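Handing you this structure, nothing more for now.
As you look at this complex, bear in mind that one protein chain is not there, while each of the others sits in place.
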Amino acid sequence: MSAPILEVSGLTIALPPGADRPNAITDINLALGPAEILCIVGESGSGKSVLSSALMGALPRGLTIASGGIALNGTDLTRQTERAWRDIRGRRIAMIPQEPMAALNPSTRVGRQIEEVFEIHGRLTPQERRAEALRLIEEMHLPDPARIAAAYPHQLSGGQCQRICIAMALSLNPDLLIADEPTTALDVTSQAQVLKLICELRDLHGQGVLFITHDLGVVADIADRIAVMEKGRLVEIGAARQILQAPAHPYTQKLIAAVPSFATKSRPRPAVEAGACLQVQGLAKTYGRTQALKPCDLVVERGTTLAVVGESGSGKSTLARLLIRLVEPTSGAAMINGQDLAKLSGAPLRKARRTIQMIFQDPFGSLNPRRSVGDVIARAAALAGADRASARQIAKDLLERVGLSAAAYARRPSAFSGGQRQRVGIARALAMRPDILIADESVSALDVSVQAQVLDLLRELQLELGVTIIFITHDLRVAAGISDQVAVMKRGEIVELCDTATLVNAPAHPYTQALIAAAPGRGVI
Amino acid sequence: MLSFLSRRLGGMALTMFAVSLLVFLVLEVNIDDVAAKVLGQFSTADQRHAWLLQNGYFDPLPLRYARWLWGFVTGHWGVSTYYHADVRDLIAPRLLATGLLMISTLAVMIPIALTLGVLAGMRQGSKLDRGVSILAIVTTSVPEFASAVFLSAIFVFWLGWLPGVSTLAGGVTLNELALPVAVLTLSSAGYIARMTRASMVEVMGSPYVRTALLKGASLSRIIFGHALRNALGAPVTVIMLQIPWLLSGVIVVEVFFAYPGFGTLLYQASINSDIYLIEACAMIGVVAVVVSQLLSDVINTWLNPRLSLALTKAAPPAGASAG
Partner (left out) sequence: MKRYLRPTILIGAGLVGLWVLVALFAPWLAPFDPLKSLSPLALPGTPAPGGGVFWLGADLLGRDILSRMIYGARPVVALSTLATLTAYAVGVTAGLLAGYFSGWIDTALSFLANVILSFPVLVLYIVVIVALGPSPINVVIAVTFASAPAVFRIVRTIAADLKQRDFIAAAVTQGESTWRILFIEILPNATGPLTVDFCLRLGYTTIIIGALGFLGLGLPPPAPDWGGMVNEGRALAFAFPHLVIFPCLAISSLVLGLSLLADGLNEARDGQGRGS
């Protein structure tokens, strides 16, 4: 490797007193060469964001550099004044943010925002700035640059906003580019395009790229070298191929094992009587003039799992909400063991509701912050017909079953982590002993290792209780790992419906093929 | 934009209609009370009966309301029982005086409140921030008549710099406006400063301000180029919505300083049970509030590109997808 662009030696950043550990990051050592992509992998709490903030001289209040050095092409970044930093930021180091639309000023046109980089660093006349901005937008493969430049951020899509942010970052050809989870907020196809763009630009301009992510699939696709962080420490660093194929550190091994892949293994079937649990015929929903769900048909066998895969706007959430009757269908019917919820009302509806229950996406919004988790589960059991005493007992038993202790009964949701709250959500859903469980993006907000545990739990429960599962997700890899049957949705309709093995190995519809091709990390993990 | 305005105007008209019904019902549903108030407490039952008959008060309620509303819309607002003059002639000059007072107050209060709020929000947690918050809490806790008393005690009684009353007998002078404006400013500046501060704090913590920082922008560029435009939207709305509250304060302040405005007129009407004058004043007060709400909506829409573009129905670029 030729002379490194970035050298971090023994960097330790202290947290303010009272935090859960003394240092945000401890003794970090790494080096980045020109035209090289170094991926920093870690889950939440690993300290990767603090590292990137430190590299920009923008640590949050309360955090200080306790020891160590950062050298950018020889310049010591730990000893710069704020004025010097203003020159460095944007010109020698640039950052691509995690949430592109929020990172752009909502009341300024995006072209102006790109031009601002040139304004700040004092080069070029106004006409030259405008011309440069247009040229950059074009380089990002955005069509019709003049119209894009005149747009406001909310008029563009997430992917387009991200390319504007990349254009801003690259405008002065910095030596170091820090990409902090730049594709996490994008859907799979946009993500693939942005990753391709970053690699292309790196080849063209030769800057060093520090790519921070939690998604090992992404890492597999673009990294030259990988650094793994856990709880503020660098546990492993080395060439990408080496780390992915023969990880040395147990944490890295755990991370790689937890990544969902397309390798479908055969799974044992629960012992239930055969037959269709769910039958959907012509179910559709229209909001005003928009058809959120076009008429669709489905059959799900008892004790199996159907995955519904699609990007945002595909109609998968609408389908879930129709099945559980949170919204009324415009037409069609959904029969759960022969009973259509949409045709019931009043007391019979209340009784019938227990046959289908949902586990929600947001672990922070799905539990009432003011009630203890035990009460929430017990109430669900009571609504299904249990008396007070047995409801409490059911709640305690379920808490144990999902991997929490019965002592958790009296605690409030704020005492639990995201993964634990999802387990409570599962327990709440199971308290009614439903025939069907809908998991609406239930693992999307979780770290990869926690995600794997929750998926395992769902598999176990299906085996034990014979419950039918409908699993909604945007991640085809997760869907492949847990389902027997997959429905792929796009713009409100089901474009492909078949068993998982067929879908993964020989997808019929072009959209499915595109999704599989765009899924990061294929073939490497 | 035009359809938005016409929709809002329609809503305003409906509100005014409901308000007029409310005012009419509250004040004129009991006709004996009306007669007693108009003719005075020494009138006899016969006199009242004759007057009620003569003025159409024995007609059914809906008819009376329709007549009253029509009279209102065409500018016939009745005669004041206390002043023995046409209500409309009484109100006009008073409205002018109160308008002057309100505008002077806004001209003083808005710059002070916005500046304090922006400074406090920029340096969150600093001594300035704490100071502004405490000052705001204290000033909004003191009722207008109490701050009028305190300010008068200092500037009229102790220092003797300003006159104790502001009757505008010799025309409008700065001296006479000073204390009323000061009292009104004190009572509303605090709240607006705090709202501005909150908005500023939120904007300073936003991702796009961080982006500007990471582009290498200086503090002044961040404040003037990015933060202010987005932070001032909320305070502007708050200011417009403070106007109803200011109108209440104006009544107390005018009475205290004997300022010949709309407030003192309403006050006189209320202690003399001057029904028709009260009705007219109430309706005008409501018009002022409703107009200020409309203005607030218009300004808000103009400031926020998201709203104004939605209203003018600019189609999003063809490339925008949900992803």
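Each chain gets a letter, A and B, in the order it is written, and its residues are counted from 1.
In this section, a contact is a pair of C-beta atoms (placed from the backbone, for glycine too) under 8 Å apart; a residue touches a chain by one contact, two chains touch by 3 or more.
Note that the coordinates shown come from a computational prediction; the quantities given were computed from them, not determined experimentally.
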{"item": "Displayed chains contacting the withheld chain", "value": "A, B"}
{"item": "Contacting the left-out chain in the complete assembly, out of B:78, B:180, B:261 or B:285", "value": "B:285"}
{"item": "Of B:9, B:22 or B:61, the one touching the omitted chain in the full complex", "value": "B:22"}
{"item": "Hidden partner chain, residues of chain A it touches", "value": "324-326, 349-351, 353-354, 356-358, 360-362, 364-371, 379-380, 383, 412-414, 425, 428, 432"}
{"item": "Interface residues of chain B (partner: the chain not displayed)", "value": "14-15, 18-19, 22-23, 26-27, 30, 33, 133, 137-138, 140-146, 149-150, 152-153, 156-157, 164, 244-245, 247-248, 251-252, 255-256, 266-267, 270-271, 273, 275, 278, 281-282, 285-286, 288-290, 293"}
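FYI, only the chains that are shown with their structure count from here on.
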{"item": "Mean-CA-position distance for chain B and chain A (Å)", "value": "48"}
{"item": "Complex contacts: residues of chain A adjacent to chain B", "value": "56, 58, 85-91, 94-95, 97, 99, 102-108, 116-117, 120-121, 142-144, 147-148, 151-152, 154-160, 165, 168, 186-187, 189-190, 311-313"}
{"item": "Interface residues, chain B side, partner chain A - complex", "value": "206-208, 210-218, 221, 225-226, 229-230, 303-306, 309, 314, 316-317, 319-323"}
